[in-house]
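Note that this complex is displayed minus one protein chain, with the remaining chains in position.
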Amino acid sequence: MSLFQVEGLVKRFGGLLATDHVSLTVEAGQVHALIGPNGAGKTTLVNQISGLLAPDAGRVLLDGHDLTGLPVHRRVAAGLSRCFQVTRIFPKQSVLDNLRLAAQAHDGSSLRCWAPRWRETGLTDTAVALAERVGLQQQLDRTAGTLPHGAQRALDVALALAARPKLLLLDEPMAGMGPDESERMVRLIEQLRADMAILLIEHDMDAVFRLADRISVLVYGKVLMAGTPDQVRNDPQVQAVYLGTESLEAA
Amino acid sequence: MNTLTSPAPGGAALAAVPAAPPARAWWLPLVLLLVLAALPTLAQAAGLEFYIGLVRRILLFALAAASLNFLIGDGGMIALGHAGFIGTGAYTVVALTDFGVQSAWPIWAAAMAVSALAAVAIGAISLRTRGVYFIMITLAFAQMLYYVCMTQRQWGGEDGYTLPMRPQLGFGLDAQNEAVMYQVVLALVAVAWGLLDRLRGSRFGVAVMGIRDNDVRMQALGYPVYRLRLVAFAIAGALAGLSGALLATCNSFVSPSMMHWTESAMLIVMVILGGLGQRWGGPVGALVWLGLAETLRQFTEHWQMPLGVLLVAVALYAPAGLATFRLPRRGGAA
Partner (left out) sequence: MSATLIFEQLLNGAGYGLMLFLIAAGLTLVFGIMDVMNLAHGSLFMLGAYVAALVHVHTGSFALAVASAIGTMAVLALLLETTVVRRLYGRDHLVQVLATFGLILIADDAVKMLCGPAPLLAPTPAAFATSVELLPGLPYPAYRLLILATGIAVALGLYALVNHSRMGMLVRAGASDRWMAVLMGVRVHRVFSGVFVLGAALAGLAGALMGPVMAVQAGMGEAILIPAQVIVVIGGIGSVRGAFVASLLVGLVDIIGRAFLPPVLRTMLPPAVAADLGPLFSEVAMYALMAAVLTFRPTGLFSPKAA
């Protein structure tokens, strides 16, 4: 059985079928990329997987546990963590404080209301380790909002890593990045795949074809096809969807 | 090797932020407490006993405002029905006194418990809404409490209820003595505020502030956001209930008007005036508002107008509130 399974997810908004019986699997240590034109319903799908949106039908399974119907924070506890398409960090706080906040979520109850938090060195240690993982260890005391875009995305990833996830959901991590920053993010994802399964939503085809073990193509809410990068690259339907073959041949 | 940023020469990561708490004038609350404790003696010596009652009232609204500041400023939950919990506390005193309970401490404890329960019930429903709908629903619940109390004839209804005498304090303390009552109120308010202050620096406080800043991210980090908000709401409600119970005890009079939405709006005004999210926002706001009202009252019966002008002026020109001009604060609350 796969580490992560989505079975027949369906979501309707009024008359619009945004998610049309989508199924996919991700194995441990694998990067599964989800690609498709704009408006295909990728973010809607991701929101259903992470728990922000309730599907009308279908199941989400992680490591044998049925996550369907669970609230977001329970899914995180079960090992499913996500990054957002639009960076969601705490811009007014320092990088260290951002990471300590993430660390706190997985280190005992947040209902403790007596002990002063500044005494908890354990949180700081975890936070520093997270920063090292993504290469932000020099930026710990910088205000998060002043970081360059690429570093903010890296922080976003670090926040998601605090949950020690089994499955990491990356929603367009390369969005808005120049070539250098993209390169660094790709290297980071390559590092991470050793420890967790990754579901990657991306438009950047270079990155997708470098990283993915499997690719699913989502069009109008439906999985058009799924397969290895070579299979996807050579599939005529997929080529037609992307209006010509230039973008795929370049990869 | 991960290199999103260039590596340090030594290669080691530095915890650049010291693990100490933000430096504050730690002695200030204690000095303030001593000054306030000395007040009754000084007032009596100067023949100004009136101020004992006034400062006592300011202390109680400082507590209520501080609890609302925690809710709005730290928690980001704009509740327009907070006076409802002052009312639940006050009417618990009425109900228990009417029932024959004579000892103050169980009455006040019960007032806090009832208010906390009311807050859990109201919060459980209200916290499922967002934005302006949350404001409206909290307002609606408080108005419902107001109308329920208006129709309770055995508690005086619209005319209010006069407590025959103050509940007993025990320990040889005479509750009828204004100075004694003042010291009891001061002690309770100081302890309550101290606990709230401590809570703001704890894990729970930090989590609540994180939820204020970005609740979607906090959920995605794994925090049980709804549960944490509900607990914050209950704590704020309980503290407001304590304030209401003590107000009822000191005034020996309770009326539904304590819960009218304009009272809730006044509390919000205090919080904003004092400084939203600032450590001393609640007390400063209560002091400024009630102090000004009392001062103006000496000169004219139309004291509301200059206050109204002040509010408009502050809103237009200094919306960050007045406590921001006070003690320098380093960083956030944790």
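Letters A and B mark the chains as written, and numbering starts fresh at 1 in each.
Keep this in mind: a residue touches a chain if its C-beta (ideal position, glycine included) is under 8 Å from a C-beta of that chain, and two chains touch if they have at least 3 such contacts.
These figures come from a predicted structure and were not determined experimentally.
Peer 1: Which shown chains does the chain we cannot see touch?
Peer 2: Visible chains that the missing one touches: B.
Peer 1: Given that one chain is not shown, which residue among B:A37, B:L54, B:V101 or B:M136 touches it?
Peer 2: B:M136
Peer 1: Taking the full complex into account, find the residue in B:A25, B:A46 or B:L316 that is in contact with the omitted chain.
Peer 2: Spelled out, the listed residue whose C-beta touches the missing chain is B:L316.
Peer 1: Pick from B:I107, B:L276 or B:L290: which residue touches the chain that isn't shown?
Peer 2: B:L276
Peer 1: Touching the hidden chain in the full complex, which residues of chain B are there? Just list them.
Peer 2: 72, 78, 80, 125, 129, 132-133, 135-137, 139-141, 143-144, 147-148, 150-151, 153, 157, 260-262, 265-266, 268-269, 272-273, 276, 302-305, 307-312, 314-316, 319
Everything that follows uses one rule, which is that only the chains that are shown with their structure count from here on.
Peer 1: Please report how many Å separate the Cα centroid of chain A from that of chain B, as a whole number.
Peer 2: So the centroids are 41 Å from each other.
Peer 1: Flag every residue of chain B that touches chain A in the complex, lowest number first.
Peer 2: Contact set of chain B toward chain A: 2-8, 13-17, 19-21, 198-199, 201-207, 210, 213-214, 216-226, 228, 231, 332, 334.
Peer 1: Please name which positions on chain A make contact with chain B in the complex.
Peer 2: 50, 52, 71-73, 76-77, 81-82, 84, 88-90, 92-94, 96-97, 101-102, 104-106, 108-121, 124, 128, 131-141, 150-151, 154, 159-160, 162-163, 184, 187-188, 191
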